[in-house]
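Of the protein chains in this complex, all but one are displayed in their positions.
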Amino acid sequence: MASPPRLTREKIDVVELLRAASGPGLGGTSIFLGTVRRSEDDGPVMAIEYSAYSEMVESEFEKILTEARDKWPDARFAVQHRIGRIPLGETSIAIIAATLHRTEAFEACRYVIEEVKARLTVWKKEIFEDGSEDWREGRERSADSS
Amino acid sequence: MASPPRLTREKIDVVELLRAASGPGLGGTSIFLGTVRRSEDDGPVMAIEYSAYSEMVESEFEKILTEARDKWPDARFAVQHRIGRIPLGETSIAIIAATLHRTEAFEACRYVIEEVKARLTVWKKEIFEDGSEDWREGRERSADSS
Amino acid sequence: MKVRCRLFARYAELAGLEEVEIELPGSATVADAVSRVRAMLRGGELIPKHTLVAVNHEHSPMDQVLHDGDELALLPPLAGG
Partner (left out) sequence: MKVRCRLFARYAELAGLEEVEIELPGSATVADAVSRVRAMLRGGELIPKHTLVAVNHEHSPMDQVLHDGDELALLPPLAGG
């Protein structure tokens, strides 16, 4: 079975990703999902448009997973970032780490999402109900979506 | 929509549980899945039979979630434990915590699974390929399934 | 007073039953009830003296005082998740 693409314009299918991360002996699975949301002081956001430096997303995802496999050799991972226009309430990113025991699953999943947030070349623009737009970048540190 | 039952004999449906834990503004969702696995020195286990003190499972789940909502007032949770005979590779428990930000999502999910492991009145028996059975309890601390 | 005593998982298998009613003097504790069960049931001595217990669906200590009509559950080491 081909692994799911790491960058997609389609809806993220968690069940398909779970299949990709499953393996014999892996008793604990930690999943993180980031969901497009309206933050408190955003006004009437109706969607977020994600764009990416795609070639670099692929290579950076690969580096992050290589590091993670180094730290948790028994783990299996599945990751997917959606780009394009994503409506409120839908998933923009999914990270899955399946390991022998739950502590490692949480740690491995957390590691990957933190590195993704810090390193993945993805940007987002808020789309308001009146059609106006706003890059959501300066506020990232204090009012991150997830 | 009725919330999914906390104790079930059916396959766990993660997508249905995710719906139950979704809510406006919740940007980060952490999910833990426990999967029936064969541990290293188990021999030819083919399934695990889970049994429960059901009335107490319900009340203990309720207590754990009340504590969790106290700690993370904005969070939404969905939890489900499957009982009965579960084949290798299938999910025995799902914990979902959806919060505004990811740090709280991981912490809340982790809190609930740790309390569940410590307090939920559930037991498991390994079913071997030759039909023999073995309660998996004394070894819990060192060789837990997840 | 009468206490309804429930056994689960390996304990139920050891004793060959899931439930038994026991008669106890007033102000008996959980520990007293556990001793009674261990003595009266075939295989009962295989249930540890300091087993986990619940009274009326609450995890409880061994020195908790029981009341007429209580439901006492003897719980093997938990293994949920």
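Note that the chains are named A, B and C in the order they appear, and that numbering of residues resets to 1 at the start of each chain.
Keep this in mind: contacts are C-beta pairs under 8 Å (C-beta built on N, C-alpha and C of every residue); 3 or more make two chains touch, one makes a residue touch a chain.
Predicted model, so just to flag it, every value in this text is computed and none were measured.
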Quiz item: Looking at the whole complex, which visible chains does the left-out chain touch?
Solution: A
Self-check item: Interface with the unshown chain - residue positions in chain A
Solution: 34, 50-53, 55-57, 59-60, 81, 92-93, 113, 116-125, 135-138, 140, 144-146
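Please note the rule applied: only the chains that are shown with their structure count from here on.
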Exercise. Taking CA centroids for every chain, report which one is farthest away from chain C.
Key: A
Quiz prompt | Centre-to-centre distance between chain C and chain B (centres being mean Cα positions), rounded to whole Å | solution = 26
Quiz prompt | Intercentroid distance (Cα basis), chain C paired with chain A, Å | solution = 49
Exercise. Among the residues of chain B, pick out those that touch two or more other chains and give their numbers.
Key: 34, 113, 144-146
